[in-house]
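The complex appears here without one of its protein chains, the remainder shown in place.
Labels run A and B following the written order; every chain starts at residue 1.
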Amino acid sequence: MHINWFKYSSPQTFYPLAGKMIPWFAWLAVVFAIAGLYIGFAIAPTDFQQGEAYRIIFLHVPAAWMSMVIYIVMAGWAALGLVLNARLSAMMAQALAPTGAIFTFIALVTGSLWGKPMWGTWWVWDARLTSELILLFLYLGFIALQSSIDDARRADRAGALLALVGVVNVPIIYFSVKWWNTLHQGSTISMGAAPKMVTTMLTGMLLMALAFWMYTIAVALMRVRCIILERERSAEWVKQLSGADL
Amino acid sequence: MHWASWAAFFNMGGYAFYVWFSFGITAFCMLWEVLALRKRSAQALRLTQLLAQE
Partner (left out) sequence: MNNAWITVLRRDLLLALRRRSDVATTLFFFLIVSSLFPLGIGPEPAVLSSIAPGVLWVAALLAGMLSLTRLFATDYVDGSLEQMILSPQPLAFLVTAKILAHWIVCGLPVVLLAPVIGLQYALPNDALLVLVLALLLGTPALSLIGAIGAALTLGVRGSGLLIALLVLPLYIPVLIFGAGAVAASQHGMSAQAHLSLLAACSLLSIVLAPMATAAALRISVE
C-alpha cells in the first residue's frame, strides 16, 4: 500500500488524523501502565538492600529516559522544520517541550524521594541528578523563548535553532558535570545505587517506559491540535470543521 | 504476589511516604497535563466557532 506521507504534513489533513490517533495511544498507555505497575508491585521481588523503596525506580528511570529522548526527538522535529521549512514539524517540536519538561520534573522529584531514604538527603549533587536539573533549564529556556516571540514563524525557527544548539551542548554539559562530580567526590555515596537488576524489574521498567512513551505521543498530539487551531484560526477549513469535530 | 495483606502493601515496608508520594505526584502531573490540554482545546474550538459565526 502506498501512503503519501506528504499529504499528512499539512495541518489541515493532520488535524483529523491526530484526532483519530489520540485514543489509540492513550489506551496503549493505560494498558502498558497497568501491566508495568502490576509487574512492578506484584511480581518484582523486594530488593534486599533497599527494601520496598526501590520501587520508585519504576517511575524514576523511565521518566529520566523519556526526558532525554523527548529532547532529542524535539530537536529532530525542530531540525526537520528548519530544513524543510515545514510548519507541522515545528509545531510538533513545540508540542513536545512541555511534556519533556514535566518528565524532567518527575525524574527530579522521584529521584529526590528515592534519595532521601537511601542516602539520607533530599538532594545529592550527583552527575545524573545535576544533568537532569540542567536539562530542565534547557527545556524552560526553549519554552520561554518560543512564548516570548509573537510572530509564530519566527518563534518556530528561533526555537528550532535553540534546540539544535542545546542538543550539541548536552553531551558536553554531561561530560563536564561528570568530570566535576568525580573531582568533588567528598562523600562516599555510591551512585551505583540502582539495585541489581532482576529480569522482572527490568521488564517492569521497560513497560513503564513504553507507557510513558505512548502517553507522550497522545499528549503531544493533543497539544499539536490545540496549536493548529490557535494558529490557523482564520483558515477556511478550521471554520468549517468547528461544529462537528470536537 | 508476595504481599501478606493490603495493609502490608500500603505500608511498603515502611517506605510508604516516599513510594506513594512519588506515584502520586507523577499521576497528578499527568492528569493535570491532560486536563489542562482538554481545557485549552475546548477554548480554542469555542473561539474558532465564534469566529466562524461572524
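Going forward, a contact is a pair of C-beta atoms (placed from the backbone, for glycine too) under 8 Å apart; a residue touches a chain by one contact, two chains touch by 3 or more.
Owing to the predicted nature of the structure, the values given are computational and were not obtained by experimental measurement.
S.K.: Where does the absent chain touch, in terms of which shown chains it meets?
M.R.: Result for the missing chain's touching partners among shown chains: A.
S.K.: Looking beyond the chains shown, say which of A:Leu161, A:Leu206 or A:Ala235 touches the absent one.
M.R.: Hidden-chain contact among the options goes to A:Leu161.
S.K.: Spell out, residue by residue, where the missing chain touches chain A.
M.R.: Where chain A meets the chain not shown: residues 134, 137-138, 140-141, 144-145, 148-149, 154, 157-158, 161-162, 164-166, 168-169, 172-173, 175-177, 179-180, 183.
Going forward, only the chains that are shown with their structure count from here on.
S.K.: Report the inter-chain centroid distance for chain A and chain B in whole angstrom, where each centroid is the mean of the CA atoms.
M.R.: 16
S.K.: Sort out for me which residues of chain B touch chain A in the complex.
M.R.: Residues 1-3, 9, 12-15, 18-19, 21-23, 25-26, 29-30, 33-34, 37-38, 40-41, 44-45, 47-49, 51-52.
S.K.: State the interface residues of chain A toward chain B in the complex, per the touch definition above.
M.R.: Touch list, chain A to chain B: 41-42, 45-46, 51-53, 55-56, 59-60, 63, 98-99, 102, 105-106, 109-110, 113-114, 116-117, 215, 219, 222-223, 225-226, 229-230, 233-234, 238-240, 242-243, 246.
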